[in-house]
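Showing just some of the chains, left in place.
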């Protein structure tokens, strides 16, 4: 009997897709893989974010908020609105990775204060991104869940640092990351001591140009076969246009996702970032009403 | 006022994605594009396949059957089974495009006879593929809908020939076809005189190797924005593995597809082609039971 | 000892890239694969096109001409010009596959006449495309080499028909064809009885948008490892812009290609198709002067 470094038994299993084994026939992600007891896959192990929120159980988790925190009032107002419509977590960027150095890159530490204030008033737990190993401690003081963005999915120093931060981690799939790459990135976090990782499919880069990225909806069931980690979807970044958010969100839940994270802005045309893909408050309400029957149809609650 | 060749008015409209206009600001697919009357998109125009089947109305169309017709008994038996579970059309290949010249490439004309027999007994209309301009007339004598496969999506001679065949056409998206390419392929069929085209998303080629292709679920809402043609999805070829068919089918319906086409085989391990992705009869029944509540959740019937 | 259909010995060999074997450990392309005698790969087997032109020997083959034959005078004039600069074959489209049904799609049979005339005057052998099984016989009467275009690379009926046409075949790689797919397409032609196949790399579809396609220059050495068939490159379609033709042509020859095929037009801005990527006569002369030292540097002649 062989034990991995983490103490999990290494048990060979038939590989569905032929591409996932190590040389010894095992998954290369030892901690992220389903533990096997007998023949059946064990189910998703929920990740607890706060007293009120766990991701990966029977209930669909809806995370909503603006791309960037633009002011204290703005984030508070959005928190109230999305909570009243059923969101259970608040998103909002303080540190924003931007392709161009000349784009708005977030308010930084003051945005973290605004997020804390919004949480204390709304009671919504918060997820926000850390871009740099040196930011992790500060972000983790505020955030209930620390996000690693798609562009940093293979920033291994950052993965190790969030692996030591004491908070659940939301790990977004890189634009050209295979599913195996994503699971190995999660493994970096877990090998550093943090098993509370939530995976986020947000579209991959393909030749198709009518959408910002191509939502890989198949990744949801493939990940469910491979890992016990919860899987959520970000339809806002995948589609890149507000009109696509609703159908992509419904598709994701129907395919088995544990939740969605969507960008909401009171006035998308005035947004400092990602306005094209942000829902208005009204559109978010419409989305929530549409989600509920689809969630019920696949045996999930809101 | 400008009229296109087809008599549709050419009216400029704001472009959602920036990539679809001709030099004069219009969609390059004049016949496939939504006719515009005032501000709103008109809805999908259903394509009538038989007295009993129209694709693109309120009801979800489920097409099922084997990859290849293997014998008269086999196709008849599958027809009975899938009909009893709710399929409304029968698929089955007589002429099979195969990547290798040494693979089984279909029974040819005798398979067409077997399909005719299965239709006369089961009353299910039939869709089957024509690969060659010289086969179109023969295939169209049997088929209620003539399929153009993914590898032939830009075989323009074939598109023109099926444009003159007098049957509805099922046009599958090519592996590296953009949505614009797909619509222009439909335009080739329509410009030849046949406006009864049904589009089929079946996965695109990307770097991801855990699935046979990457189902582009976003293509469904994007196509609904662009065209009045019905859109169905083939989750069997997209995922390439039977376990992925159910979640991908649910995702497709949730995203707004008008139907699905799935491969079903009584004994997938013995199938002459595509065994890995074929559902058993039992699995097809399970799929149908799962589809119904999702269809209802998005306001569709079965 | 096992013999393949063609009489070549089937000998297992170590696989360089892990993705190419059949279940029995052999290449799935029996005829296209290098015959093996002892340990060494045999070299490229040249394909003879005419008394004066063989592709795949020590000399680099340069094929030049317009995208479409636009008139008798135009093709004759180009033939004279490119011949005087060192081209040994003439290209020119009579039947043009076009993404839109409303684009110019070639002059058809009269273009074949114009090509014949240009050949009889210039003595340059001709390559031109057949798009439809029903055109192959007519095209093969004129053409010294029959082209199968990228969009038809998996039009298996067409591959079989050109396999019986009695002329060498220029087979262009499809936009989303793997190298294995390309070799299996060649195998279709060869299995139909025609072993005179020349492969043409012309770019694959990727996420990069600054070029029309992404020239897969690595395909050249990979194909040289896998097959005895000659390999040429079409830098015009790969880059999609005339300024890229020269560097891509030089790169291709440096990487081991047996020739190039380039689009030349006396007045690219007035071209009926592919003007952006066509070289002027002067630019073609510049290309030929640049090619010669690079060819010499890798041990090839012009």
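Just so it is clear, A, B and C label the chains in written order, and each chain counts residues from 1 on its own.
One rule holds for everything that comes next: contacts are C-beta pairs under 8 Å (C-beta built on N, C-alpha and C of every residue); 3 or more make two chains touch, one makes a residue touch a chain.
These numbers come from a predicted model, not from an experiment.
Chemist: Whole-complex copy count for this homo-oligomer, where the file places 3 chains?
Modeler: Copies in the complete complex: 4.
Criterion: only the chains that are shown with their structure count from here on.
Chemist: Which label fits the chain touch graph of this model best, line, ring, star, complete or other?
Modeler: It is complete, because no pair of chains fails to touch.
Chemist: Superposing the C-alpha atoms of chain A on chain B takes a rotation of how many degrees, nearest 5?
Modeler: The C-alpha superposition of chain A onto chain B needs 180 degrees.
Chemist: What is the distance, in whole Å, between the centres of chain A and chain B, each centre taken as the mean of its C-alpha atoms?
Modeler: About 33 Å, centre to centre.
Chemist: Distance-wise, how many Å sit between the C-alpha centres of chain A and chain C, to the nearest whole number?
Modeler: That gives a centre separation of 47 Å.
Chemist: I need the residues of chain B touching at least two other chains; which ones are they?
Modeler: Residues 176, 204 of chain B each touch two or more of the other chains.
Chemist: Over in the complex, which chain C residues touch chain B? Could you list them?
Modeler: Residue positions touching the partner: 28-30, 97-102, 105, 131-135, 151-152, 154-158, 174-176, 181, 184, 187-188, 191-192, 204-205.
Chemist: Mind listing the chain C positions that touch chain A in their complex?
Modeler: Residues in contact with chain A: 205-207, 209.
Chemist: Residue numbers of chain B touching chain A in their complex, please.
Modeler: By the definition above, chain B touches chain A via 16-17, 19-20, 176, 178-180, 204, 206-211, 214-222, 225, 238-239, 241, 243-244, 247-248, 250-256, 290, 293-294, 296-298.
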